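This part shows chain A:
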Amino acid sequence: MLFRKLVATALAIAKVAMPVAIAATAVPVAAQDFIAGIPRNEALIIQGPAAQNAEWFNLWAPGGGASTNGLQQLTADTFWFINPEGVGDAAWTNALATEKPIYNDDFTQMTVKLRDGIFWSDGVQFSADDVVYTVETQVEHAGMGWSAPFTVNVESVEATDPLTVVFNLKEPNSRFHTLFTVRWNAAWIMPKHVFEKVEDPLTYNANPPVSLSAYVLDSYDSAGNWVIWKLREDWQRTSIGMTLDKAPDVKYVVYRNAGNPDARVIEQMNHNLDVINDIAPEGMFTIARDARETTASWFPGFPFAHPDPTLPSVLFNHQREPYANKDVRWALALMIDIRAVAMGSYRGAANLAALSVPPTGTAVVDYYEPMQEWLNGYELNTGTRTIKPYDQTVPQQIAALVKPQWGEDIPDDPAQLAKMFGNGWWKQDVQAAAELLQKAGFTKNGNQWMKPDGTPFTIKLMVEGDNVPTLARAGTIIAQQWSMEGVQTTVDVAGPTNGQRLGGGDFDVAIYWTVETWGGHPDLSFFLESYHSDFVKPAGETQPPRNLTRWTDERLDQIIEANRVIGFDAPQVTQLGMDYLKLAVEEMPFIPLMAYNKFAPFDTTYWTGYPSAENPYSASGPFWSNLRYMVVALEANPNAPAAQ
Partner candidate 1 sequence: MLSVVEKTPLSVDAAPVLKVEGLKAYYQMNYFGVRREVRAVDDVTLTIKRNEIYGIAGESSSGKSSLIKTIAGAITPPLRVVEGSVKFDFGGKVLDVYGEPERMKKARWQHLSYIMQGSMNVLNPVRKVKHAFHDFAFEHMGLSERAFRERVEKHLQRIGLDPRVLESFPHQLSGGMRQRLTIALATVCEPDFIIADEPTTALDVLVQQDVLALIKDIQRRMGASIIFVTHDMTVHAAIADRIGIVYAGRLVEEGPTLDVFRQPQHPYTAHLIASLPRLGDKTRRSALPGKPPNLAEPPSGCRFHPRCPLAIDKCKTDNPPLENRLSGRVACWRAGEVAAA
Partner candidate 2 sequence: MFKILRDLLRYNREFAIGFVLTLGVFLFALAHFWAPMPDSAIYLLPPDMPPSAQYWFGTTSRGQDVLWQMSSAIWNTMLFGITVTILSRLLAVAVGMISGYLGGKWDEALMTLNDTMIALPNIPILLLVYFVMRDSMSWPVLAATAALLGWNYDARLIRSVTLSLRNREFTRHAVFAGMSVPQILIRQHLPYVMPVIFFTAMNNLIWAIGLEVTLSVLGFSDINRPTIGGMIYWANQHQAIIAGIWWWIVFPIIAIVLLFLGLFLLAISVNEYIDPRSRLSRMGA
C-alpha cells in the first residue's frame, strides 16, 4: 500500500533526523518528556472528557465534567459495585459495605454494615455519619444529584452505630440499594466534615476534593485539558486498598482530553495515551495492524470490541402512526438484512442481539443461551401464513464475510462465533414483510408502499451522528434497505438535540438505545421499572428516560409489578426477565440490533494486565467507575522504555 510505504519512508526520515530519540526506543520524541515532572512509566494516561468545568470537583451538585475526568472513577466511593462484564457472584463487590444490603420482609427498611478503618484523604475517618449526612443534605437541597430519588424514597435515615446505617423507606422498594450500587455511577458518599462547613453545597466547587478512594488530586489544567491524580500515601485505608496485597504500580493517573477519534488513535500509536475508546472500527483495525505488539484489546483479535451493556435498537414512536401497529414494526424488522448492518456499522465486529436485552455479561448465560430453543421455535403469523423468522446461522454467515480479511482470527467453532458475533438474528424475509404490511392495510404502488390512508409510507430515521458513529452508519444502511423495499427512508442527523428529541417524542423512527442493564446481574429493573405505563406521557410531553418508544402493554405492567415485590437476588428475577423478553419478541416494540460494541484498545508499552474477554475483571471504558479496579491491577511493563 502506497500510504503505508509513505508512512514508513517518513518514519525512516524521522529516524535519521532524530537518531537519539527515536532509533533507540522506537518511541517518538514527544512521548519522552510528555508530562512535566512525572515519569512516564509511573503514569497511566486515560482519554479524558472534552474540557468542561475544570475548577469543579463537587460530584453531588449539577456540574458537568466532574463525572468523567477521574473524580468519580478514582476518588469517590459508595457501598457496592457491579462489574457490568461479570457473571454471577463474582460480579458483585462490597466496597464501603461489608455485605449485601439487608432488607426487612416488606422491603420498607434497608440496613447497611460499613467497613471499619476507612479514611478520607485528609485523615478524617469515614463513618455512618457521612452516609446520613449524604442523604439528608441532598433531601434538603433539591438541585443536588441524588436529591430526587432520596426525597421520593427515604422517610428517615439513621446511624445506629458508627458502622451501621438504617434507611427507613416511605414505601416498599426492593431495589432501593441500587441507588448505592455502581454500574456506571451511583450515589457517592459525601465528606460530612468538609460540606458541613460550606454555606451552599450546590455552589461549592470542592476544590481540592477530598478522596475516599485510593487516588487523590495532584494537579489539573485550568483550561480543562487534563487532570492528574496520584496514589494516596495511605492508599491502604480505602475500600479498594484493603483488597490489595501490594501497592499499585500506577502511581499517577492522567485523564487527558486528546481530541477527536483520529487524534486519539494517533496519540495511542505515539504511546501518549494508554486507554482510549469511542473510535471507529477502522481506527481500531489500524491500531491492530500497525501496533499490534503494543496493543491489548477486549478480544485479542477480530472483533476486538468490548460490548457495553446497552442495546442499540431501531426505536419506533408508538404514539405516531403507523408505528403503533406491531405488524408494521415486524415488517420493518424483516426488511433488515442484519449481515449488511453488521458489516456496515462495525465492519462485522458487531455482537448481534435478537432479544431486548444487551448480549453482554451475565445476560448471555441467563437469557441468550437458555432462550435459543424458544427463539428457534418462535412462529410469526404474517396474515397469510406462519413463518419461523429466527436464524441461528447468522454468526457463521458473518464469519464467512470477514474471514477473507481476518483469516486466522476467525474460529470455526459455532460456540466461539456466538461469543464474538452473538447468537443469531431474524432472517431477512421481504415476502413476509410484504404480507405483514398488507395485513396492516398497506398497498404497494410500483415499488412504493402506501399507507392505509393512501399516502406514501416514508420514514425519517433519526440518528445522533458523530457521537456514536457506528449507529449513524447502521442508520444509513437500514435506511437504504427499507428504501429498496419500497419504504422511502431518509437519515436525519439530530446531533446535540438527539437526547431531547428522543425524550420529547419528536421522532418517528430512531436508532438509539432504550434498554440498559446491570450487565453483571440478571435483574432488569435498571430499565424496566421506567417502562410501566404509569410513566408514559402523552404526545408532546417529555418522557422520563428509558421508555423512549412509549410502549405500553398490560402484560408488561404485570411483569414490572411482579418484579417490584421480589428480592434483587430472588430466582424469579430471571423468569420475569424471560417473560419480558418473550413479550418483546412478540410485540417488537423496538428492533434490537446488537450490543453497543466499543473499541477500547490499550497501549501495553508501559502497562500490562488490562481486562479482556478472557479476564473480564473490570469494564474497559475510560469513564466507567469500576475502572478503578483496572487501575490498581495494572502492572508496569518491564520492557517499557526507561524514563529520561
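What we mean here is this: a contact is a pair of C-beta atoms (placed from the backbone, for glycine too) under 8 Å apart; a residue touches a chain by one contact, two chains touch by 3 or more; residues count from 1.
Keep in mind how these were chosen: all candidates are chains of the complex that A comes from, given by their letters.
Source: prediction; values computed, not measured.
*Asks:* Name the candidate, out of 1 or 2, that touches chain A somewhere in the complex.
*Replies:* Spelled out: of the options 1 or 2, chain A touches 2.
*Asks:* Per the contact definition, I'd like the list of chain A residues that touch candidate 2 in the complex.
*Replies:* Spelled out, the residues of chain A in touch with candidate 2 are 1-4, 260-262, 265-266, 279-283, 285-286, 340, 343-344, 347, 460, 465-466, 469, 472-473, 476-477, 479-480, 490-497.
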